[in-house]
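The complex is shown incomplete by one protein chain, all other protein chains being positioned as in the whole.
A and B are the chain letters, set down in written order, and residue numbers restart from 1 in every chain.
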Amino acid sequence: MQRTYKKALPHMVLIAYVAVILIPFAFVLLSSLKTNNVEISKSPFGLPESWRFLNYKETWLNAKINVYFWNSFYLSTIAAAVGVFLAAATAFALTRMKFKQISKAIYQFILIGMLIPGNVLFIAQYLLVSKMNILDTHWALFLPYTAGALPFSVLLISAFMRSLPSELEEAAIVDGLSSPMLFVKIILPLTIPALVTMFIINFLGNWNEFLLSNFFISTDKLKTLPTGLFSLRDAYASNYAQICTGIVISVAPVLIIYTILQEKIIEGLTAGGVKG
Amino acid sequence: MNRKVGTTIALLLATSTVLAACGGNNNNGANESASPSPSASPAASSPASEAPASEKVEKFEVSLRHIQVGEAQKFRKAILDDIVDKVEAEIPGLEFELDGLQDSFNRFTKLPAEMAAGKPPKIFDLFGGPGDAIKYAKAGKLLDLTPIITELGIQDKFQGLSTFTYEGKVYGLPIGGSVEGLFYNKEIFAANGVNPPKTWDEFLAAAETLKSKGITPIASGSQAPWVPLMLVNTLIGRTAGPDAILGLADGTKKWTDADVVLAFSKYEELVKKGYLTKGELGLNYDQQRDEFLSGKAAMLFDGSWRSSLFSAGALGESLIGKVDFIALPSLADGKGDQTGLNTNFANGYGFSSDLNDNELKAVKSFIKEMYTEEIQVRGLLEDGVLPSMKVSPDSVNKVENELTKAALNVLASSASSFPHFDAVVPGEVYKEVENQIQKLAAGKVDAAGMGAAIQKVADATPAQ
Partner (left out) sequence: MKNTLRNPYVYLLFIVPTITLYGLFFIWPMLTSAYYAFTDYVGLEGYHYVGFDNFDKAFGDPDFVASIKRNLIFIVFSVFIQVPLIIFFSLLISNVKKLQGFYKTTVFMPSILSTSVIGILWGYIYHPDIGLLNNILKIFGVDPVYWLAETRWPLPLLSILITNAWQWMGFYIVLILAAIFTIPKEINEAAEIDGATGMQKAVYLTVPLIKPIISVVIMLSIAGALRVVDIVLVMTNGGPAGETDVMASFMVNQSLTLGQYGYATAITMIIFAFALILTGLYQLSFGRQSERIEY
């Protein structure tokens, strides 16, 4: 008897912890289907009077979450893809091409980027973007996001490429392949696991990014999801049900990706610490 | 296997690069094409091409920055849209590019940045005073409007242009104005046996009664510090006299003077006695409004522009006829005229000094259409905005909104007026006042401490 109790204890503690993690989400989900603050006030824990799926339609259209969603989606995807591609090309050049001394120097140079904490560059980037005249356009996010992906991606992809045997190229070169073709046809396909991981990580980083997207973009229809949700919250303060639908819409895609790819994500994010 | 993956990747990358390029182009395209919400990025678009002779109808755009965004501003937006249509009809080839931004974002973040970069919009919402219009006028960024208003004959028709005048020249034109005073819920007062207060002591007594009945006496929301500063400003005008505000601006009055500190301690008294909304430091301006509209709070110190809330179709519809607006009650220990009011005629439009011929034509036409008695009266009737220009008494009599009438009455029965210090003191000093009022509300500083901290910044700031 005591034995089972002892065995159950860790589980009880852990279940409690998991509950603390999940209950806020459940509360938000529940609230998102209620009518407005008044109803939430009356029955915070109860089921909604009528399951107002209409809230989702309203938030998606009237509150323009669909615009923010699309902006986030296409910006995150393209910046992540371009970033990873550039990083892969650079990693190839640094690790597989025969310019050892220079490569080492460039590698160290790029690594410095990992030392710099996120916000330190914020103001200077703001001033730069402003001078480049791209403030309040999507370029103001696309370029920093892509650049931001580079240090960590180069680091990780280089590590991966180094582990590939060098005989690979030799055979291909004998066949008459040039470097770019070598890169595309031989090396790239083999680094796909690392590329995919980096893409996911950078995609998530971009999708979640708030500071730049909030201050570099002011035109409403260009906003990304975190910023859009933020201004939504202030505008709809009297109807938290709407705000909760916004939260759910914001969080759902990430959770879906996470459920499918959790191993990869965990593995990628915990390798080498936190990005940015 | 490798081949397929390779090709897929190549395809993916090709598509993404194309999409990225398109994304860039689309962005610019979207910015220039018409969209349901009239917002376009002035930074991405470029204004008119030169059209020297007006024989060919060459299209040109003029960027127009305004702050009429959101539900509360819909009436003014409607007026602006009408003006835009009129001017576009008058000037062939002209197309206005409207860009609506939140008031404080435009005033404190976007416009200053654009001025610094030398690329402001052609027409933009502008505040008067040394932190805004005067600053830009000094830097040569604003169009001198004196010849235009002389030509149009309206140079004497404005109630006051001092906040937009630099070295005798006018650089901006106020759209309308407001006064700040006390709104109160007549129903709640009657239900609790409270009379509208005429003196500060009556005011405090009323608050005490309401508080004991479980009603929040004064709706408040100090998350955005400019909100509580409305009351503070009027208090200074009453404890230190109507000239005190300008005195603080030119240094003849100090923030540490006993009468100025008295104003802070009056506000402090309200905080200490718990007459303000609980948790108000976490509430924004909209939430403060909602406190009053929902009947949770009985009084609200705010600007006369709020009268537009109490009209058909607006948020305060259910309270029409139940709300009144009066001047802040008189202070027994005050100084000077106790009917003194804060009046603001410092928000309007300014124009870039960098205009080509076509743009100048558009600007002249804009001024001609915007600054007329008709538009002033429209603003008054439709939106409760007090006229910044002199209008005939007949027009004034047409007002139906009870609260706009009350505001006009309050204005008429006050013997003196003073501006808001945010229009006349240097920006750094104003920011410190904002900083300190929140600390006062949080009980982290007392009235004397607040005065001292502000004066410290004032002393360190060079004279304007």
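Some observations on this one:
In this section, a residue touches a chain if its C-beta (ideal position, glycine included) is under 8 Å from a C-beta of that chain, and two chains touch if they have at least 3 such contacts.
Remember, it's a predicted structure, so these values are computed and weren't measured experimentally.
Across the entire complex, the residue among A:159, A:192, A:235 or A:254 in touch with the chain not shown is A:254. Of the candidate positions B:190, B:258, B:415 or B:442, contact with the hidden chain is made by B:442. Residue-wise, the contact with the chain that is not shown comes from A:14, picked out of A:14, A:47 or A:61. Subunit A meets the missing chain through residues 10-11, 13-14, 17-18, 20-25, 27-28, 31, 37, 40-41, 44-45, 86-87, 89-90, 92-94, 96-99, 106, 109-110, 112-113, 115-128, 143-144, 146-148, 150-151, 154, 169, 173-174, 176-180, 182-183, 204, 207-211, 214-215, 225-227, 229-230, 233, 240, 243-244, 247, 250-251, 254-255, 258, 262, 265-266, 269-270, 273-274.
For subunit B, the residues in touch with the chain missing from this view are 108-109, 112-113, 115-116, 139, 222-223, 278-283, 427, 431, 435, 438-439, 441-444.
By definition in this document, only the chains that are shown with their structure count from here on.
Residue ranges on subunit B touching subunit A, taken from their complex, read 2, 5-6, 9-10, 12-13, 16-17, 19-20, 23-24, 27-28, 30-31, 35, 37, 39-41, 43-44, 70, 99, 101, 105, 110, 113, 117, 119, 284, 286-287, 290.
Partner subunit B is touched in their complex by these residues of subunit A: 74-75, 77-78, 81-82, 85, 130-131, 133-139, 142, 184-185, 188-190, 192, 195, 218-222, 234-235, 237-238.
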